[in-house]
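Heads up, one of the protein chains got dropped from this complex, but the rest are sitting where they should.
What follows is subunit A.
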Amino acid sequence: MEYFLQQLINGLTLGAIYGLIAIGYTMVYGIIGMINFAHGEIYMIGAFIAVITFLVLGTVGITWVPLMLLVVLIMAMLFTAVYGWTIERIAYRPLRNSPRLAPLISAIGMSIFLQNYVQLLQGARVKPLPPVVPGGFSLMERADGFVVQISYLQLTIILLTVALMYGFTQIIQRTELGRAQRACEQDKTMAGLLGVNVDRTISLTFVMGAALAAVAGVMVTLYYGVIDFYIGFLAGVKAFTAAVLGGIGSLPGAMLGGLFIGLIEAFWSAYFTIEYKDVATFSILVLVLIFRPSGLLGRPEIEKV
């Protein structure tokens, strides 16, 4: 029971991170019908910007943790937003009216480029970061001394994710930008006829997805304490799995899918073998694609009017 509870906490934390990345996949897919395979790299860049900003803050002597976190988050979101915007401009917009395969290949090319670019700039070695948010609550203790803990960091990750997802849903549901995004998803020509700047709306979708991935990058940096230029690939595939599992194109689906993947990974590592935890995720991807390609909350293609 106690062990189970601990895995639940760990799984929720991981799920929050995957969910944040998955939103970017699902939103971009929703609006341009394409998987942005460079999205995992955006997350990786977010993590690197986090490490760099922490180091800079350390050298200038800012050590108050809440302020550090805030500055790091803002910096990471800002920079990755610029990356997201640029990627759309360079790799996707020129191919907007090409056959579907073209932007897909361009996306993979962009992803490889970004990995190598970061490797060149930052080196191939793993970047460590000393723990920034130590400590936590002990929730309960088993007779044999096993303590169920939720660290302050886990709590921060979960709460921040919930807040971001809430805010984000509000933007999509209630603001003019959100409505324009949903309109572009359904009928770009009509959206344009009503005065929506479709290109700008697509750009902003990339920017928003990138900013959320950056938050995930910051949190993963804090959580694991090490990053390298290659983390974007695995996290990207897992978040992509989460988006597909939830129903690609569906915002609540991405959050739910992220949660699922996080929990599965945590429980698999705890009860089976940690070596095969990635295999578990990929098996799910394959199973979903075979048996329910529209995912948990996705709408089947036939509903298209």
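Keep in mind that, in the parts below, contacts are C-beta pairs under 8 Å (C-beta built on N, C-alpha and C of every residue); 3 or more make two chains touch, one makes a residue touch a chain; residues count from 1.
Methods note: contacts and distances are computed from a predicted model.
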{"item": "Name under which UniProt lists the unshown chain, selected from \"ribonucleoside-diphosphate reductase\", \"ABC transporter ATP-binding protein\", \"Cytochrome\" or \"NAD(P)/FAD-dependent oxidoreductase\"", "value": "\"ABC transporter ATP-binding protein\""}
{"item": "From A:Leu14, A:Ile45, A:Val133 or A:Val196, residue that would touch the chain that is not displayed", "value": "A:Val196"}
{"item": "Touching residue (missing chain; options A:Met110, A:Ala183, A:Ala211 or A:Leu256)", "value": "A:Ala183"}
{"item": "Where the unshown chain meets subunit A, residue by residue", "value": "176, 179-180, 182-183, 186-187, 189-198, 305"}
